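== chain A ==
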Amino acid sequence: MSNIPVLIVLLPLSAALLCMALSLIHWRLGRDVVIASVAASLVLSVIQLKDVIDHGTVSYVFGKYKIPYGIEFRIDAISAVIIVMILIIGFITLLFSMSFEVRDGGKVKNSGAYTMLALLIVGMVGMTSTGDMFNLYVFLEITSLSGYCLIALGGSRGIVAAFRYMLVGTIAATFYLLGVGILYSQTGTLNMEDMHYMLSRGVSTEAQAVALVFIIAAFGVKMALFPFNGWQPSAYAHANAGSRPLIAGVMGKIPAYAMFRYIFCIYGSEFRFMDEFLLIVGIFSCCGIIYGSVRAMAQTDLRKMLAYSSVAQIGYITLGFATGSPVGIVGGFLHMLAHAFMKSGLFFGTGAIRQKYGSMKMEDLGYIYKKMPLTSGLMVVAALSMVGIPPLGGFFSKWYIGMGAAGSHHLVYLFVLVISSLLNAVYFFKLFEKMFMARDKELPDRIPSEVAQEVPWNMVLAIVVCFLAIILIGVFNVPIVNVLMPTVMEVGS
Partner candidate 1 sequence: MTNNMSGISVFLADKGIYFLTAFLLVLGIYGMITCKNYMKKLICMNIMQVAVIFFFLCFGQKNGGTIPVQVTGLMGARHYINPLPHGLMLTAIVVSLGTTGVGLALLTRIKEKYGSIEEDDIIKGENKF
Partner candidate 2 sequence: MHSLILEAVLLMALIAITLVVIFDKDLLAAVVTYCAFSFITMFLYIVMGAPDVAFTEAVIGVISTIYFVISLRNIDRRCK
């Protein structure tokens, strides 16, 4: 069964395409087909991960043409791990959004939301596994368009946020197309592996530098790196409640992985200006870490605080890449995995609280730990891991990034890393103080009493999966690093 890489993308895609037609027959049929297809591709991605660990990089060319002429899927250890992460969080977000169906929207709006989520998963999995530069543009468009529509489903504030994100996102996609155009004019090929070979054979460094500027700017906008993150706080905060964990947790990470592939896999260390570009990315991430943490401290709305902390956490990932040393890069990827589960866990928690009490303000979180033990347990673990407490995942990723920064003598990065961990502690302990010390607000319970747990079963499943994932990433970080390290060693400078 060598067709696994394409089946992972194909199953959710065909389910999404047929979801609207099936929902005309019976309105739940479309939703169940989409959930079943994402579950099946999750199983396939685990098989693929095991296959990649045993036999190394998998290359799948469409139409059986030789490499530079056809489109190629190239899956190495890093992208296999990221695909498994996307599909896990995507699957539990689909289950989570089952209880956020709009009553008056009717059949079209609900089954449409599931189709949008499935296409967002397809776009992200495709962006991670493709080895063709123009194919990456088309997957980027699928991810962005489904992102615009899911953010716009989030009510009246979401519409304006989606429109602003669409304007900036289209400029970013156009800049990416410009960068690919310049590289195509210099080398004539669109395959990443072939491009690396052609670039190393001597192409004018000016063209390479200009193209890399465009590409970094494009991915910077898509992942809300510091100077380009104007659209991000209102977009993450006002997105559709059912799909917010997937958007905030994972949608910002995939362009970070794509930027890694461009800087390290295509340009590599023989590019003359590599150190300057890494320095620029490092400066962006340091400013982003400080800016995001400071702004997050000033927020009262829980969703806005988490959105601003996302800006800081993306800064950690790009800081890991900016150190240039393999240990720092592996720290960046480990932080990408850990933060994806932390952030979506926190948003699962806020979604559960909003579903039960309908409030997002931090003040009315009094006595939550008594009434909703599971959710508050998850939020505590996720917050501690975000701050970087040893047994949990957040600590080890920051530790590796710090070692990478120390290894390549970037002491400023180390200093920023430590300071920002303290800032994170400030605004997450403010959350604990509101949850544990504040008085009970006796908010009306909006969930019918016959539900045994605190929230319906699909939310509890999502919360438990995130809870376990954060702990497992922390405890088993050494095997994860051993899986990622060989690929990073052969690529990193």
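Per the selection procedure, all candidates are chains of the complex that A comes from, given by their letters.
One rule holds in what follows: a residue touches a chain if its C-beta (ideal position, glycine included) is under 8 Å from a C-beta of that chain, and two chains touch if they have at least 3 such contacts; residues count from 1.
Keep in mind it's a predicted model, so treat the numbers as computed, not measured.
Asker: Just to confirm the interface: in this complex, chain A touches which of 1 or 2?
Answerer: In this complex, among candidates 1 or 2, chain A touches 1.
Asker: Show me the residue ranges of chain A that touch candidate 1 in the complex, using the header's touch definition.
Answerer: So the residues of chain A in touch with candidate 1 come to 134, 138, 141, 145, 148-149, 152, 156-157, 159-160, 162-163, 166-167, 170-171, 173-174, 177-178, 181, 184-185, 190.
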